[in-house]
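Heads up, one of the protein chains got dropped from this complex, but the rest are sitting where they should.
As written, the chains take the letters A and B, and residue 1 is the first residue of each chain.
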Amino acid sequence: MNLLHRRVRPDAFDYSRRWSLRTVFAFGCVFLYAPIVVLVVFSFNDSRRGGNVIWKGFTTKYYAKAFGNEELMLAFANSLTIALVSTVFAVLLGTLTAVLLWRFRFPFKPLVEGLVALPIVIPEICLGVALAIFFTQLGWMDTGGLPWPLNLSNITIAHITFCFPFAALVIRTRLQSFNLETEEAARDLGAGEWRVFMDVLLPHMRPGLVTAALLSFTLSLDDFVITFFTSGPNTVTFPVKIYSMVRFSVTPEINAASTVLIAITLVLTWLALRYQKTLNT
Amino acid sequence: MQRIRRPLHLLRTDRRRFMQAGLAVGLSLKLPAGALAQEGQVNFYNWDTYIGEDTLSSFTGETGIEVQYDLFADNNEMFAKLRSGNPGYDVIVPSNDYVERMILADMLLEIDHDKIPNIANIDPMFTDPAFDPGRRYSLPYMWGTIGIGYRKSAVDEPPTSWNDLFASDKYAGRIALMSEPTNVLQLAMKAAGHSLNDWSDENLAAAERMLLAQKKNITAFAPDNGQDLLLAGEVDLAMEWNGDILQVMEEDDDIGYVLPEEGGLLWEDCLSIPVGAPNIDNAHALINYLLGAQAGADIADFIYYATPNAASLELMDEAYTDNPAIFPPAAALEKSELAIFPGQEMLRKIDEAWTRVKAG
Partner (left out) sequence: MADGRQAAAQRPWVFAAFALPSLGWLLAFFLVPLGIIWLYSVGENVSLTRVETTWTLLNYARILEPEILDLALRSIRIAGLATLVCLVIGFPMALVIATASPAAKPWLLLAIMLPFWTNLLIRTYALLNILGTRGRLNEALGWVHGHLHGAFELVGLGQLGLLEERFTPFTFLGTETGVVIGIVYVSLPFAILPLYSVLERMDKSLLEASLDLGAGQLTTFRRVLLPLALPGVVSATIITFIPALGQFLTPDLLGRGQVDMIANVIERQFKGANDWPYGAAISMVLLYATFLLLALRAFGDARRSAARNAR
């Protein structure tokens, strides 16, 4: 912005350029990352006990411990797998639900709208217990003998169940800003049902899909309560493992493990973005 | 047959914990579905950091039985989960009042003592407790107390009574209690001079009043991190498990642990076999191994809790056997009590009282 000359009005929607908003964004990031920075810094702390609050000295031994902890590594792998699979299905089911509610009129629609929102409201422990009883009644509980990744099926089903309403909500919100004239134009030009969906609706929905995927992934990756109740022997996930470790002491090993998980997720995302870019070019 | 890629961590050979994740992953990629053999396996559900470093691998070495080792963090959670249906655990480690609960709920299988010759190692003090007469459903694993952790430089003398935490203004703002309703109310009753198992409506109401009055002096109802608050200097007195305080005593010499004159709460963690266990014989084999003299000594040496195994005790050194935080002095021990299960009806009243304390 040139202050000496005639003031150039910033572009109507160019909020990211405005310093007032950038400050808020920066403040938000500081707020979000402060505990993460503390977490990473204290993963190098040479303190075994005391909640890892007082800095005692620098060491990397807890990273060695974390990598040497086979169960922890398996727990990572399980959590990432469950999260990825759940995200895919949650976004799929969420899209179907969102379009269903957005486009169609049918008897008892308000009832269905209410029901679809229930998994968001239900306290996790309640749903966890309900699913545990449900799976036990079906005889599906003992999945420990199944090969990986089938032994994670119960947990994955549970995650999809509580993630897809979130996805549906977000996608539906996005759909509400869809300009119908675009669809009409497409039909006028001869596009069939499928083409309209793929070429007109889907691109508009894309930010909603991305948002839904991020949301589902986050919800699934860090879920403890529901996972705890639907897991059995040989199906340990990262949050469950961490909770049991923390019971005895908050050691830097836990911080180290978390930092490693962030690093892995970061790398995976970077790879995915790179891959997407090469697809687009 | 495809080449199995071993995960990085398996290149470290010095860590011999068993049912390695990597091994399981590798095997399952190779074998047909469902072929992870159930014979020669036992599913062990234990607290974290509650076993010796090489205990399970030694067990596998000796018997050939592989151990699937899973962890839980809380008796309540374990009970709630098993109540919904046993997902396949063979050996679990409930605390004494939960053993009682599970016996009442028919959730435990009887242990065949004939398959456990090492039962002879157990100290006579633990062979016939009230919560499991004749030890038909459980065998002792570790025991300890709930008492008071304190900062020596912040008090004139080690706390002598539970009333210092529950009824006095002396340490206002420097007190941490636990967050488990039953334990806190039990010790409040002890402070009032009753037995911690004397659950009556009057005692409960009195304990509730005591807590409501004292609430302003309490810094925290700490969920498992009372010892951390003590170490960080946020509180000077903490009601805590002896093992937790022992851990922070290692970090800071200024911290001590004591059982007040009314006595503390005795707890005992036990090995049990839940109903629905798929590998009952292997479960017995594991329990028998854990009760062995050397195995017990290794475990005690690593996790530093009190062992009920007389044979193991003989193998331990003085630093362990003379440690008053692990083995309390006889006088205090006599007045300490094992908790009994209050009964479902009383559990409800306890919860209601606790909700009122927390909401007030």
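Brief remarks follow.
Operating definition for what follows: a contact is a pair of C-beta atoms (placed from the backbone, for glycine too) under 8 Å apart; a residue touches a chain by one contact, two chains touch by 3 or more.
Please read these numbers as outputs of a predicted model, since none were measured by experiment.
Among B:219, B:288 or B:336, the one in contact with the hidden chain is B:219. Listed residues A:42, A:62 or A:148: the one in touch with the omitted chain is A:42.
Contact with the chain not shown here comes from a single listed residue; of A:84, A:99, A:150 or A:186, that residue is A:99.
Remark: the residues of subunit A touching the chain excluded from display are 9, 12-16, 21-22, 24-25, 27-29, 31-36, 38-39, 42, 51-53, 92-93, 96-97, 99-106, 109-127, 129-131, 133-134, 157-158, 160-161, 164, 166, 168-170, 172-180, 193, 204, 207-208, 210-211, 214-215, 217-218, 221-222, 224, 238-239, 242-243, 246, 250, 254-255, 258, 261-262, 265-266, 269, 273.
Taking the complete complex into account, residues 74, 76-77, 79-80, 83, 101, 104-107, 179-182, 218-223, 225, 232-234, 344, 347-348, 350-352, 354-356, 358-360 of subunit B touch the chain not shown.
Everything below uses one rule, namely that only the chains that are shown with their structure count from here on.
Averaging Cα coordinates per chain places subunit A and subunit B 35 Å apart.
In the complex of the two chains, the subunit B residues touching subunit A come out as 7-10, 12, 15, 17, 19-22, 24-25, 28-29, 31, 33-36, 38, 43, 45, 47-50, 68-74, 77, 80-81, 84-89, 224-225, 227-229, 231-232, 244, 247-248, 250-252, 278.
Across the complex, subunit A meets subunit B through its residues 47-51, 53-54, 67-71, 73-75, 77, 129, 132-133, 135-137, 141-148, 150, 228-229, 231-234, 236, 240-241, 243-250.
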